[in-house]
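A single protein chain has been omitted; all remaining protein chains appear in their positions.
This part shows chain A:
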Amino acid sequence: MKIAVLSGKGGTGKTTVTSNFAVNIKHSIGIDSDVEEPNLHIFMDMKNSASEPVYTLYPSIDKELCNLCGKCGDFCNYHAILPAKNQVIIFRESCHDCGGCKLVCPNGAITYKKREIGKIFKGRSKYNTELHYGLLNIGEMSGVKIIDQLKKYSDLDGKTIFIDSPPGTSCATVAAVEDVDYAVIVSEPTPFGVSDMKMVVEMLREMKIPLGLIINKAGLGDEEIYHYCEDENIEILGEIPFDKKIAELYADGKIFSDSLPEYQDFFSDIYKKIAEGRRSL
């Protein structure tokens, strides 16, 4: 079963929730798909990681064969290839590796070259949970390819996968939640929290992914989030109180249920609720 953890914006406790799930649910794999700023591995103290490069392709033109007909440039949605006066210019970073230009070229002038856009790291946390994360190279525009690869690598095999998703509703977020079985939204009970969350709910409903909410820092803010959930028929899976002890543990980079065992059941109960709910769907 694949469960994505997401939030409307950064800093709402998404990584905390993901890591607490990953350490409390047996046989789970934690994946950090926020490839621009991964931090799950820091929280979970990842050891012995091995890395693999992730490649993308970009077109390369055989000048002898190209007659500058312009077809590739007209086809490319991303304006990554531009036939000009005496040459075809390629904007490598804009290429989405769709493979289309090669298909439309009437002269067989296009081949593809690969270049590295980032890496995938795999290892185990100090809690012995299997962890994978991706890291996009600086200057690259899209991490979608790395996210797809991360999800492909994590073998289900009866395991539960918790995916820490990129914040917001970008292409990267869509890639992270695509084909998951369930989405857990993490939000704070403040007006800003609610407004950021709305977009995520809309995105998930459009993608037809079942969802539920964990309220973080409950007790802070106001009642709006509860009204919103009632109006929208969103299940509140659980609430993590606004508590000084929890905040201190966060700040120390600790998994709080590790030091506060009463929260271990909290996370496994939520997981059970999700798993059972799914069975009855």
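In this text, a residue touches a chain if its C-beta (ideal position, glycine included) is under 8 Å from a C-beta of that chain, and two chains touch if they have at least 3 such contacts; residues count from 1.
By definition in this document, contacts and distances are computed from a predicted model.
Not every chain of the complex appears here, and the one that does not is recorded in UniProt as "Dinitrogenase iron-molybdenum cofactor biosynthesis protein", selected from "Arabinogalactan ABC transporter permease", "Glycine cleavage system H protein", "Putative L-lactate dehydrogenase" or "Dinitrogenase iron-molybdenum cofactor biosynthesis protein". The residue touching the chain not shown here, chosen from A:1, A:66, A:82 or A:174, is A:82. Contact with the chain that does not appear here is found for just one residue of A:8, A:30 or A:73, A:73. Against the chain not shown here, chain A presents residues 73, 78-80, 82, 84-87, 89-94, 139.
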